[in-house]
Each structure stands twice: as C-alpha cells, then as structure tokens.
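Taking it in order: structure first as structure tokens, then the write-up.
All protein chains but one are shown in place.
And then subunit A:
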C-alpha cells in the first residue's frame, strides 16, 4: 500500500510551499497573479530548454548537457520576469490604488522584496511540481522501487530534493531581484552559480543503488547546506536580522508599534 508513501512524499514536497501560499499569498490577489505569472515564465524556460535538448540530437542521452542549458535558460527567464515586473510596477500601483481593496496595501509595492519573494516562490512551486509529479503518479500503485536494484530511499530523496528546490528558488528570487535593483552583478552571478551547483550535484544520484543508498547524502547534504546559505542570504537581503527575529518571537517590546 504505497499510498502512504505517496501522501508522505506529497506532504514533504508541497507542505512548506502550501503553508507559504496559505499564509502569505492567498489573501492577496495581486500576489496570486504575480505567482502565476512567474510560474508561467518558468514554464517558458522549460519549453526553451526542451527545444534546445531536442534540437541537439547527439547529446540527447547526456543528461548533464540538458541540465546546464536548462539552468541558464531558467535564470534568463528570471531576469526577464524581473524586467517585466519592474516595468509594470507603476501600472500595478495605479491599478491597485483605483480599486479600493482593503488588503492591497501599498506595502506590496514599497517593499520590493515582497514581489521578489512571490516570483521566487512561483518559480519554485512550478519547478518542484515538475520535478516530482511524475514520480508521485507512479507511487500510487501497489509497488515501491527496488526490484531493478535501485535504492529504496529514492522516493523520499526525490521529495526532499524537490522541497529543497522550491525553497531555493524562493530565496534566489529575493537575492536576484535585490541584486539587480542595486546593480550588484556579483550577486547575480552567485545565484546562477548556486543554481548550477545544485543541479549538477543532483546528477550524483545516478550512482545510487540498493546497496549504495549513501550516495543520496552526497546530493542531499550539499543541497540543504546551500539552502541554509541561500535562505540566510535572502533573509538578510530582505531586511531581516537575528536581533529582529529575537525581538519578534520572544520579547514583547515593540509589538504594538504602528508600522
């Protein structure tokens, strides 16, 4: 009854994005729209990557080639989305002010990190979905992986890596947009490099087998370390700090200040 595995892996991959969606995005139509739009841009990047992969016939079997180009195209489309979002900024502001929606606060637009976060999450959710949904579909049958010699932790590892990519894209969105806002090109390069690193390290998983499950750690650990690093960078970029965190969660001082 690997239905349990199916639900377990679904919750692992989509639990945090779902929580993020429910508590930070769902109430705000503008954010939902930006989320969907950025997801669409990721899909365009995927389309272009497939065309490139399909066109280069001799290298079709070499996954690594496809991965490299896919990463570059995704970042390109992230850049394009940034451009569009910033250009549309004034228009969106005008639209949001005409309608007297109570929950559309100007904060969405004065704080540029919010839309960066939303677009990063959009990229992440769709990237995560595409990376795991086929595997989830095959999980619902009566069998689990292993009869051909693969490791039994395949499903669990796939789910963890997919979660990782969702959160990584979210963090990179924040860093990327803020770096472009401030013309900090080194940061942009670092995001691209981090993405490349993550994708290439996942190729290590091909070496796994039922006796060699430890290989998965070779991709999981660096990926999660990268996640912690990117997450911290994004957190700091968005204006957070450890002190603020401590104040907000532990101390009661400053809770009643009007923003």
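In the analysis below, contacts are C-beta pairs under 8 Å (C-beta built on N, C-alpha and C of every residue); 3 or more make two chains touch, one makes a residue touch a chain; residues count from 1.
As a convention for this text, contacts and distances are computed from a predicted model.
The complex includes a chain that is not drawn, and of the options "Nicastrin", "CDAN1-interacting nuclease 1", "Armadillo repeat-containing protein 8" or "Cell cycle control protein" the UniProt name matching it is "Nicastrin". Only one of A:33, A:203 or A:221 touches the chain withheld from this view, namely A:203.
Touch with the chain omitted from the figure is made, among A:33, A:51, A:95 or A:245, by A:245. Which of A:12, A:37 or A:215 touches the hidden chain is settled by the complete complex: it is A:12.
Residues of subunit A that touch the chain left out of view are 1-2, 4-5, 7-12, 15-16, 18-20, 22-24, 61-65, 67-68, 110-113, 134-135, 138-139, 141-148, 150, 152, 154-156, 159, 163, 182, 184-185, 187, 189, 193, 196-197, 200, 203-204, 206-207, 232-233, 236-241, 244-245, 247-249, 254-255, 259.
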